[in-house]
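Every protein chain but one is kept in place in this view of the complex.
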Amino acid sequence: MQREIQYDEIFDAQEHYRLLLDSMARPGKINVMPRLELTTPPGIQAAGALVGFALLNSDVSFYIDGPSAEEVSRYLLVNTSARPAEAEEADYVYLNGTAAAEILYRLKTGTLPYPENSATVIAAVEELGGETGLALTLSGPGVDGERKLSVTGLDVALLEALVTINAEFPLGIDLVLTDPTGRIACIPRSSRVRW
Amino acid sequence: MGYIAVKGGSDAIHQAKELVEFYRVKEQTPPVSIEQIRTQMRLACDKVISEGGLYAPEYAAIALKQSEGDVFEAAFILRAFITTLQRRYYSETINTREMFIRRKISASFREIPGGQVLGPTRDYTQRILDTSKIEETLEDIRQFLMRFEASIDAEKVQEITSYGKVIDLLKREGLLRGVGNAEDTTLKDITREAIKFPAPRSARLQMMARSETGGLMALGYSSMRGFGNTHPTVGELRYGTVPVRVKDSSGRVRYIGKIEVTEAEMITTVKTSKKNSVPLYSIGYGLCFGQNDTKAICMGILDRAMRSPEGNAPANDAEFVLYHTEGIEAMGFTNHLKLPHYVTFQAGLSNLRQAVERANAVPAKVKAEPVEG
Partner (left out) sequence: MIENKKYKNSYNFAFIDESTKKEVRRKLLKAVAIPGYQVPYSSPEMPISRGWGTGGLHVTLAIIGRKDVFKIIDQGSDASVNACNLREFVQAMTGCKTTYDTTEATLIQTRHRITEEELREDQIFVFQVPMPEPLRSVERYEYRTRQMHGEADYAKMWVSLYESFVRHGGIMSGADYPVKVNGRYIMAPSPIPRWDVPNLNQAKTLYLFGAGREKRLYAVPPYTTVEPLEFEDVRFAIEKFGDSVCYKTGYRRAFLDELYLDDGSRHYVINDSNFLDKIEQGSQITPFINPYLQQIEL
């Protein structure tokens, strides 16, 4: 497995990070990661890989949930030097929108003095912002009143688990959703979600 | 009219930069060479590499020249320079038992293995201003070096250049309190993460290794003078070179060079409130780049003091010691008072004027009452 040569570690990382920051600051707002010639293995979407490239390095760890875990792990290790870890310790967790909800309960949610010491979940779904799908209504910090986000391929059970865990705010998990066309949207733990 | 703090900022700072350079060179004396600073101002360079946290004596000499001898400024320059360098490795733990000794003394015992080696020190000289230094020439230096080398007895040069430690003697006899606390062994890297309190010992020692000598000295001194309960003895003070090794990508350990360090092991007694327990010795540890007795000794005093937080003296207070002896931060923040603060001041003025108004409103009310009579 080789490093992605089409990826610019300085300028692509910065550009993609700004999109991610914008989405996290404005929950539910869809941003589109630019198309790059990546050679992602099955089990990780291009947008998910780009989120990882923007944030991961040897100081943090990740966990991959799903059948292609080993290949994706190696891909991220080679491209970011981040370390694979158990779900209980991982800083960044990749999973599918259809993953079993139990996985979320294994992840770090921080401590009261240090709530930031918690996992960020990157969940791959089928479509963001489409005509059909689960219609989420988000409110709270970052949202002027309410914002609607439609998601296809996100299990309601997973959402329910997220909401339950984030009820312990400031402890919680922050979610980044990605789809195959490069769209991303975020649900930070500060958000209120209805569907 | 003086500079108006608001407009013309660019011009003002460029002129100031020109002017300070003018002050550095206006007497048109021959430019000081970096080599001269590195070799003849060795202890200033040692302070700069120690407080900058970067072992680079030549760069320290450049920084001292650039800052006209201002050690704070020079250490700052070096510290900022670190940010531009890529971090590639963590070294293997340095073993000071491998030190090629230049200086080794102990105040705790009259005689120690290898003997008391005073080494290069001005401790026992008289501090009389030596005006003959004005006329020093390169020839004088050559003559001195020739005489010096001639006085060395080649036969007496010993093969053994590393020695066991004084604390090993105490350990053997069971007189040293073990470092039993799990917290003490957590390894942090303070250049990679902000220090969090309570801080493990590795973080405290790392911070002090870069601390400003004067700050450490003041607090160490206070601890000895009654603002604390530590009166330690120098178990051992060493200065010399130690080898540095790193693990390469294949896992092999490689020697990459040597550095000069000063190490102090201060022996203190732990007061214990437990009945029938022996007040064993405890070690306060200090280690810094270059030759700097004061810093290593004070590090040792404060390392011990911070492990007794029940004392209420500043030296026992880890947050107090570590935050306030960080020279780069302290210098920056105290000096930041020079920055314009007129908005903050205006905000406060507004409050004060209203408070004055409220205070003055009271007597007026009283006066309004008609006096019967």
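Which chain is which? They are A and B, in the order written, and residues in each are numbered from 1.
By our rule, contacts are C-beta pairs under 8 Å (C-beta built on N, C-alpha and C of every residue); 3 or more make two chains touch, one makes a residue touch a chain.
All values reported here derive from a predicted model rather than from experimental measurement.
Student: Pick from A:Q6, A:T39 or A:N57: which residue touches the chain that isn't shown?
Tutor: Result: among the candidates, A:N57 touches the missing chain.
Student: Looking at the full complex, which residue from A:Y7, A:F169 or A:W195 touches the chain that isn't shown here?
Tutor: The missing chain is touched by A:F169.
Student: If the hidden chain were put back, which of A:P41, A:P84 or A:P115 would touch it?
Tutor: Considering the complete complex, A:P115 is the one touching the chain left out.
Student: Applying the definition given at the start, please give the residues of subunit B touching the unseen chain.
Tutor: Interface with the chain not displayed, on the subunit B side: 1, 5-10, 12-13, 76-77, 79-80, 82-84, 86-87, 191-198, 319, 328-329, 331-336, 339-344, 346-351, 354-355, 358-359.
Student: Using the document's contact rule, name the residues of subunit A that touch the chain not shown here.
Tutor: Residues in contact with the chain left out: 9-11, 13-15, 17-18, 20-22, 24-26, 54-60, 111-116, 118, 120, 140-145, 169-170, 172, 174, 188-190.
One rule holds for everything that comes next: only the chains that are shown with their structure count from here on.
Student: Using the average of all C-alpha atoms in each chain as its centre, how far is it in Å between subunit A and subunit B?
Tutor: So the centroids are 44 Å from each other.
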